[in-house]
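My structure is below; once you've seen it, I'll send some questions.
Here the complex is missing one protein chain, while the rest keep their positions.
Up next is chain A:
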Amino acid sequence: MDYFKYCPWDGYRFSENDVQCFICRRPKYQLTSYIQEEQEQKKWEKILYEKQPYDDNYIDETFLQSVQKQDNTNNGPDYKQLISKTSDLIFAVNCVVFYLLSYFLMLHDMVNDQLQLYFWLVAAITCLIMFSVVKKMKTLEILSNFKSIGIYISILLLFAPVMQTVNQTYADNTIYVLTSVAILIYIFLKDYDYEKDFTELDVSQWASLVFSSLLASRLHNELQVFLMIFASNLLFIFVPILQRSIKQKYNSVFRVINLISTIGLGLSLLFFSYFLALLFFGCVFFITFVSPLQIIWLYQYKNTIRGPWDLPNVKQYD
């Protein structure tokens, strides 16, 4: 007695021992209950240009044979690969924590403003030099970039008083709630693939501009406001571009930088609060080692059905 090879409702492939569909629980029907008697009839063909001696709702045994169901139980993602992929997320978290740390130092005047200014300028110049080296830029291009940064700093200095006062009337609670939301948007909507070249700001980068301008309104002077926004643009817009370039050519260098920055940040948090340091290390551990395990576990439930209706992979022109 012949039975259906695939469930007609969801494409589940029946094994010999199955009596019902694993997914929809419908029974495994006999082909004879569906297929018409083929008494002296021409064999059915999957064609439209010829009227065949079968009803229009006829179901052949080849029904759904073109459907391919991907078995995900053995083809799950590799744990090591997943761990290496989490490095991008860790780096983004590091940037945010580092930014908040410098904000905290400024807010409580724990570090001299001049020192902070020198630090961020040196950081910007270092990043630019690294970018020029990685991209193998010519001297003229490097000088042009320095010129652009000079213009950008001038504009930012002009706007610093505006940025300080624009959100000043809002309550502290409102500012910190909005900042938290914007940080979450930045983390969740950030483009971690880095497949496209930078052309314009995406949603996450706009979110970074929002939370930096919100936080800047709580600071004490215009220099601090300038530094906060400058640091935000450096960490959340320029550093990802640099990160992409380094990752493409020197992936191991990126991993080393990531590891050092994570340990350094965690240790520096120890000076402020043991709880925060513990939370940071716990978060890093969860993202790096636990979440890949969750993805592997969830992958067994991923139901991939492919058929002739799927679009083929074709190179697209923009």
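As a working rule, a residue touches a chain if its C-beta (ideal position, glycine included) is under 8 Å from a C-beta of that chain, and two chains touch if they have at least 3 such contacts; residues count from 1.
What we mean here is this: contacts and distances are computed from a predicted model.
Student: Please identify the absent chain by the protein name in its UniProt record; candidates are "Putative tRNA (cytidine(32)/guanosine(34)-2'-O)-methyltransferase", "YEATS domain-containing protein", "phosphatidylinositol N-acetylglucosaminyltransferase" or "T-complex protein 1 subunit zeta 1".
Tutor: Options "Putative tRNA (cytidine(32)/guanosine(34)-2'-O)-methyltransferase", "YEATS domain-containing protein", "phosphatidylinositol N-acetylglucosaminyltransferase" or "T-complex protein 1 subunit zeta 1" considered; the missing chain's recorded name is "phosphatidylinositol N-acetylglucosaminyltransferase".
Student: For the chain left off this view, which of A:48, A:110, A:140 or A:171 is in contact with it?
Tutor: A:48
Student: With the missing chain put back, which residues of chain A would touch it? List them for me.
Tutor: Within chain A, the residues touching the omitted chain are 8-11, 24, 34, 46-51, 55-57, 59, 63-64, 66-67, 304-305, 307-312, 314-317.
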